[in-house]
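Every protein chain except one is present and positioned as in the full complex.
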Amino acid sequence: MTLRNGWEMVVGLEVHTELKTATKMFCGCANSFGSEPNTSVCPVCLGLPGSLPVLNERAIELAMAIGMALHSTIAPSTFHRKNYFYPDMPKDFQISQYDLPINLGGYLDLPDGSRVSIERAHLEEDTGKSTHLGGSGRIHGADRSLVDYNRSGVPLVEIVSGPDIRSSAQARAYVVELRGILIATGASDGRMEEGSLRIDANVSVRQADAPFGTRCEIKNLNSLRSLQRAIDYEAARQVDLIEEGGTVRQETRHWDENVGATSTMRTKEEAEDYRYFREPDLVDLAPDQSWQDRVRAQLPPMPAERRSTLRARISEPVPTVLDAVEVVIDLGLDPFVHAALDRGVEPALALARAANELAGDLDGTSRLAAAAFCDTLLMEQRGELSATQAKTVLAELLARGGDPRDIAALMGYEQLSSDSLGSTVAGLIEEFPDEWTRYRDGDEKLAQFFIGQVMKVTKGQANGKAVVAELRARR
Amino acid sequence: MSSPLRREDVAHVARLARLTLSDAELDMFTEQLGQVLEHANDMASLDLEGVVATAHPFGLINVVRDDVVRPSLERDVVLAMAPDSQDHRFAVPRIMGESP
Partner (left out) sequence: MKTAEQVAREVRSGATTAMAELNAALSAVRERNEELNVFLHVDEKGARAAASRIDERVARGEAVGPLAGVPVALKDNLCQNGVPTTCSSRILEGWRPPYNATVVDRLLAAGAVPVGKTNLDEFAMGSSTENSAFGPTKNPLNPSRVPGGSSGGSAAAVAADMTPIAIGSDTGGSIRQPAALCGLVGVKPSYGLVSRYGLIAFASSLDQIGPLTKTVMDAAIVLEAIAGHDPMDSTSLPEPAPSLVAHVESGVVGKRIALVRELVDGADPDVVASVDQAVAALREAGATVVELSIPEFRLGLSAYYLIAPAEASSNLARFDGVRYGLRVKRDDVTAMMEATRTAGFGAEVKRRIMLGTYALSAGYFDAYYGQALKVRTRMIEAFARAYRQVDMLIGATTPSVAFEFGSKTSDPMAMYLSDVFTIPTNLSGEAAISVPFGTGEAGLPIGVQLLGPGRSEALLLAGARVLEIADGRP
């Protein structure tokens, strides 16, 4: 979407990601999603009197890894207390890095060639979760709220971009690329629907090359769709306001996905006074060169590099294949694709199965051996499995693991081996001699007729390509 | 660095600190806090240009723990402390605004 009358939007994003550590930021409680309420809590993350925080080494290393992937400087850093009263925050302050973050500066290059600068990426802790009773189940109109502190103290990294984004599509591309980096570093599983990624957008508008306008911060962007819609809505709202002779007020606005609009949450005057000061219960962080080197050495290749590596192996420049490349890179599935290509699987098939079947069950990929993936695809390519059967085998492998040959046998797919296909085709040639003659004389359209007949006989369990191969062999 | 502490400053601070003060307490605190802040003016006699704040007196840095799970508290013990609870959660009266 472009803005009318020469207006340009200026967007900066703050992306919060929960880190995939075993334990919370400051205590040994499990960092788990979806446990029974208030079962992963202890004196520290409940903020009980007398408890003290101790930093999780892994959280620091994941934060450093994110910074390294974003070309940031790993800097000596401190922790502050951000003071405000809220029931989901057990200490009534949040421990967060403030003026001295662990990662300073940096940039992220997007697939379209644009570069977005990174201002900082800092560590902080998450809050508990409230559910609201009475009213509509939302915060407004509720009589009573219930708080679960399982998420309290889970480590977060907040990545703050520069105001370099100029469209909602670019904002989306930035988040997708960043998500790829977070998955690659092992920092996050990148699942927006589970709240692993939460985004605030700072939006302003200006005439091209004019100084920045007054910005509004949009909260509660929990999906890529919300992000794009909210930015477009907000930029248009600001343009309307200015063209009607009004001025944009600096404020925090809330995105309502159902209404499709932003609304005022807090004006600048109502902003909290957080009374930041150095957290006296923690000491400073100053990772030395050897610690940084150790983290850097474990850093896997980032999406941009992996994208070009993968593209270089794929000869067919079909648009859908390129989309599949994006999905595969974003979700970190390229090792499967590379393994399949190494074993001689056709690129289009390897990409399709990774971008569809594997992407549909990311949890399951931890159970799936690359060799099993390759074997399944080779069986499909050789015609031993139909596309439908191959997908079924993959689903089973993702759900429970195992050997694809055993699964195929167990599901009774072996009758579709080339022998049984051969006898099926032979039977049909006898049954439809006229059609067979026309096909043999060069009418390729008849191949489709025979495929249809084979499918009918085998109840859809045959592989089209294998049928054609069988027909050609008998021509 | 004189302390022009006004009654409305004290009232504002009380709101930030989630304390309700009576008129008499407001007057008293305005005077007493003013005295302490006035005493603090003696710090102005030091030249503190370029002095950095000390974080830990013995310069500890990089204190971390391994990312290893330790037992959490029993939920019954946790909720037994709660002034009010429901459905295994801490219950509070309605929350007036979104988290900042």
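Chains here go by letter, A and B, matching the order in which they are written, and residues are numbered from 1 within each.
The rule is simple: contacts are C-beta pairs under 8 Å (C-beta built on N, C-alpha and C of every residue); 3 or more make two chains touch, one makes a residue touch a chain.
Note that the structure is predicted; figures quoted are calculated from it, not measured.
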Hidden partner chain, touching residue among A:G50, A:P211, A:G245 or A:P433: A:G50
Residues of chain A (touch criterion as defined above) contacting the omitted chain: 43, 46-55, 81, 83, 85, 87, 90-93, 145, 147, 273, 275-277, 280-283
Residues from chain B at the interface with the omitted partner, ascending: 1, 5, 9-10, 12-14, 16-21, 25, 29, 32-33, 35-37, 39-46, 48, 51-54, 56-58, 60, 63, 65, 73, 77-78, 81-84, 90, 92-96
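As a convention for this text, only the chains that are shown with their structure count from here on.
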Rounded Å distance between chain A and chain B, as computed from the means of their C-alpha atoms: 38
Residue ranges of chain B in contact with chain A within the complex: 16, 18, 53, 55-56, 60-73, 75, 78-79, 86-95, 97-100
Complex contacts: residues of chain A adjacent to chain B: 21-23, 27-30, 36-43, 46, 54-60, 78, 84-89, 127, 130-134, 139, 142-149, 219, 252, 254, 265-266, 272-273, 275, 278, 282-288, 291
